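A single structure is presented below for examination.
Here the complex is missing a single protein chain, while all its other protein chains stay put.
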Amino acid sequence: MQEHLETYLRMERLPHIWCPGCGNGIVLGSLVKAIHELGYDQDKTVIVSGIGCSSRAAGYMDFNTLHTTHGRALAFATGVKLAKPELKVFVLMGDGDATAIGGNHFIHAARRNMDMTAIIFNNNIYGMTGGQYSPLTPEDRRATTAPYGTIERNFDLAELAKAAGATYVARSTTYHNSLLTRLMVAAARHKGFSVVEAITACPVAYGRRNKLGDGADMLLAQKENAVTVKQAESMGKDELAGKIVIGELYQAEAPEYTELYQQIIQRAQARASKGCN
Amino acid sequence: MNKALSSLGPSDISIKSKWCKGCRICVAICPKKVLAMDAQHKATVVNPEACNRCRMCETHCPDFAIEIGVKET
Partner (left out) sequence: MSQLVNMARLMQGNEAVAEGALAAGIRFFAGYPITPSTEVAEILAERLPEVGGKFIQMEDEIASMAAIIGASLAGVKSLTATSGPGFSLKQENLGYATMAEVPCVVVNVQRSGPSTGIPTAPAQGDVMQARWGTHGDHPAIALCPASVAECFDLTVRAVNFAEKYRTPVILLMDEVIGHMRERVVLPPADQVMVVDRKKPAVGPDRYYAYRPDEDGVPPMANFGEGYRYHVTGLVHDEAGNPSTNPKIAEQLIYRLHNKIDSRLDEIVAVEEMETADAEVVVVAYGGVARSARRAVKEARQAGLPVGLIRPITIWPFPEQAIHQLADRAKRFVVAEMNLGQLRGEVERVVKGRAMVTGVNRVDGELVTPAEILAAIKEVG
C-alpha cells in the first residue's frame, strides 16, 4: 500500500483534511489501488471532482486533477473526455454534489454514455457545509436543516443511474473496500458511463446527530447492513429495507459517445470532401 | 505478498503517529486485538504476536497511517 501511496498521491499534501473516522480516506485508498491495478498512465489520467469534503480527494492525487464547482464535475469531465478521448477520466463526487445540484448533469452524463467512471462518495449528508440533508439522506433522519427529521424521500442512486442510461452500476462500502476496489476496476474497464456508489461514513456531520456512533461504529454498521447482490435476490422488499446491496448491480452494452462522435467526424468530412470535388 | 509470515515481528506493524487521527477504526476492526488506543488517542500495537497480517487495519485506516510490512528475504 505505502508504495502505491507514494506513486499515486501527492505525499507532501498529506495528512488530508478529513475528520477522524471519515470514510473518504478509505475510498481514496481503494481508488489508488484500483488505478494501480488498471495500470493507467498517470500522465494520461484525469481526476475530476466537484465541491464537498469528498471532492477534496482529487487534490491529493498525483494525476491531472480538476477540482471544479459544486455539482458540475461531470460537465467539466464531459469537456475533457470529448476533447481528448484518449484520456482516462474518473469523476469524484459527494452525494449532494452528484444528485442535488449536479442531478441534472448526472442523468445526462449517464444518458450520453461517455466513457468515464463516476465515483460517488455517499455519506448521506452535506458534509462540508456541516450536515444539511441531501437527496440521499434517508427519511426520518436528523440534519441541521431537518431538525425535526427529514420528510423527503431519498433517491436510490443506483436505480437513478440505471434509469438514466448508465451502462455499469455498482455499489460497495468502505467496510467492503477490497470489493470497492474490484468494482472500481471493473467500472473503469467497462466502456461507457460507469457509476460506483461508495457508502462512506461521515461521523461528524451525520453520525453524531443521528446517534450512529463514531466512524468505527458506522464502519462496522456497514458490515451488518450489507447484503450481496446474490443474497438480495432471495430477499423480499421488507427484508431489504435499510440494507445496502453491494456488488455489480447493472451492466449493459451501448454505443459509447466519443466513438459515435468519431463517426460524426467521418461523416462530416466525407460530405465536405464530396462538396469540394 | 504473504511470504515470511512466520518471521513477523512488532516492527512489521508500523503506525505513523503523525498521521493517525485517533478514530479507533483499526482497533475496532482488528480481529486479533493487536491494536489499542494510547493515552494520546493514537493507535498503538499492544499484542504484536497475535497479528495474522489480515491487513484489515491497513485497508480501513482512513488516514493511511498503518502499514503491515512485507519481510523481504
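As written, the chain order gives the labels A and B, with residue 1 at the start of each chain.
Keep this in mind: contacts are C-beta pairs under 8 Å (C-beta built on N, C-alpha and C of every residue); 3 or more make two chains touch, one makes a residue touch a chain.
If you're wondering where the values come from, they're calculated on a predicted model, not measured in any experiment.
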Margin query: For the full complex, can you list every visible chain touched by the one that's not shown?
Written below: A
Check: Among A:4, A:108 or A:141, which residue is in contact with the omitted chain in the full complex?
Finding: A:108
Checklist line | Per the touch definition above, residue among A:65, A:99 or A:137 touching the missing chain | finding: A:65
Margin query: Tell me which of A:5, A:46 or A:93 is the one touching the absent chain.
Written below: A:46
Next item on the list: Check the options A:5, A:75 or A:146 and report the residue that touches the missing chain.
Entry: A:75
Item checked: Residues from subunit A at the interface with the omitted partner, ascending -> 10, 13, 42-44, 46, 48, 58-59, 62-69, 72, 75-84, 86-87, 104-105, 108, 261, 264-265, 267-269, 271-272
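Here is the rule we go by: only the chains that are shown with their structure count from here on.
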Check: CA centre of subunit A versus CA centre of subunit B: separation in Å?
Finding: 29
Next item on the list: Note which residues of subunit B are touching subunit A in the complex, please.
Entry: 18-19, 21-25, 27-29, 58-64, 67
Next item on the list: Report the residues of subunit A in contact with subunit B in the complex, numbered from low to high.
Entry: 1-2, 5, 14-16, 18-26, 29, 174-175, 177-178, 203, 214-217, 219-220
